[in-house]
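Omission of a single protein chain aside, the complex is shown with its protein chains in their original locations.
Now for chain A:
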């Protein structure tokens, strides 16, 4: 016989997970108590349940493992919703265990009762209310299985507090069988043959690689295939790092704030191989003009994203790594020399705006310069966590990512407040890499309480606040499309961020002079953290290039270089 709480920990252990993120409360007291009986799994207690979900998300993104969140009923559970939705949009595997009120009082509006199944349904891949102890072991196994197979996603398991302390002779099954649940099948040979047939006849092919590369782990195969065939690669925000930015075939990020040449390549392409990506509106802009003259091959594990936005010429349901491994067997050098030269020429003529040589007044640093300094000084060997807004795009454009799973960012949902807690999760994954958390002065205040967690666990995180005294991305839209009417976007009442960090027990420095930027970054990298650096930025910097929402390549604004 085993107790409910023992089974929950056993299930987590069986998945090889050694860190979980949570916050205690009335309906999970038995479960938290169980952690005291063992040493294999560390429970990292954050300061807010939303942060627990983001921390688990960061852990999963950086490690590739499924992650676990444990929170209490009612407000504990509802506080995780933004974190769950963030993970759902970017297909991140996560199991969220929520305490629930006693079985006997479910549905009576009991203290701290919420219909967790109801409120989490739209933002989960699946969810469960455990109604008896005997079904708990099977549900736990299924939850981890569903979260981490196929197109991954968050799964909620809502467990009433009385069931946590009940006993059962049911064991956690070794296998799960869910009728109709589609496992990723190997891609049939003839489909790959058909894909290669199309690719080999193209004269201007481009690979458009998304976050699916992180999930399937096909970065090596991607680069090998591109090198063999001579095909340039553009990545989405979530696909960054799957080809090193410095690679001659890398075109950088595409889309609304993508690089000129990446968008040019998509515009000119006669064939596009879309891998593990979902044709997000920030990538496509105006759908009718997007890839209007190209044949499209789309590979994804989720049949639901193929032909969803854009009709493709060849849709292949399957793993991206599988597709690339099989394509490599066909790959031969293509006659793309002229095409690659054309793109190289474009890169020379249209570089990303760079401010290395520009003079900067004290307190008016260019964000591009700061991000590039981090990139140069780490050589791309870092886990970079960005929040949402201008600094996120500056990071995507100016940090030269080198490895998969090293740019952790909320791509789909665009969740402000993601960076600091996600960096906390990432700090438990790859000790060889420094963790750098970038936030703006807006987003930083959305989960600022997590400075306490960073201090409590003495996490090696370099916390960077990119302070431009405004809500930069929204202000940018107001500047460009709303007649410079800055409704609620000027943040001239922000607190002293360094002072706050010191109150939380952390070392903190404000950086205002251009000449100090590299020095301070080097110092922080040497210490590994925890440390906070606040960079005082030019409040009028805008992110370029930019294709306005719903626009197309010809609408691209390059900005001043």
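One rule holds for everything that comes next: a contact is a pair of C-beta atoms (placed from the backbone, for glycine too) under 8 Å apart; a residue touches a chain by one contact, two chains touch by 3 or more; residues count from 1.
Methods note: contacts and distances are computed from a predicted model.
Visitor: Can you pick, from "BMP family ABC transporter substrate-binding protein", "Acetolactate synthase small subunit", "Anti-sigma factor" or "Phosphate transport system permease protein", the UniProt protein name of the chain not displayed?
Guide: Options "BMP family ABC transporter substrate-binding protein", "Acetolactate synthase small subunit", "Anti-sigma factor" or "Phosphate transport system permease protein" considered; the missing chain's recorded name is "Acetolactate synthase small subunit".
Visitor: If I consider the whole complex, including the chain that's not displayed, which of A:126, A:268 or A:286 touches that chain?
Guide: A:126
Visitor: Among A:43, A:146 or A:215, exactly one should touch the missing chain; which is it?
Guide: Final answer for the missing-chain contact: A:146.
Visitor: If I consider the whole complex, including the chain that's not displayed, which of A:162, A:302 or A:539 touches that chain?
Guide: Hidden-chain contact among the options goes to A:302.
Visitor: For chain A, which residues touch the unseen chain?
Guide: 117-118, 121-122, 125-129, 131, 146, 151, 178-182, 302-304, 307-308
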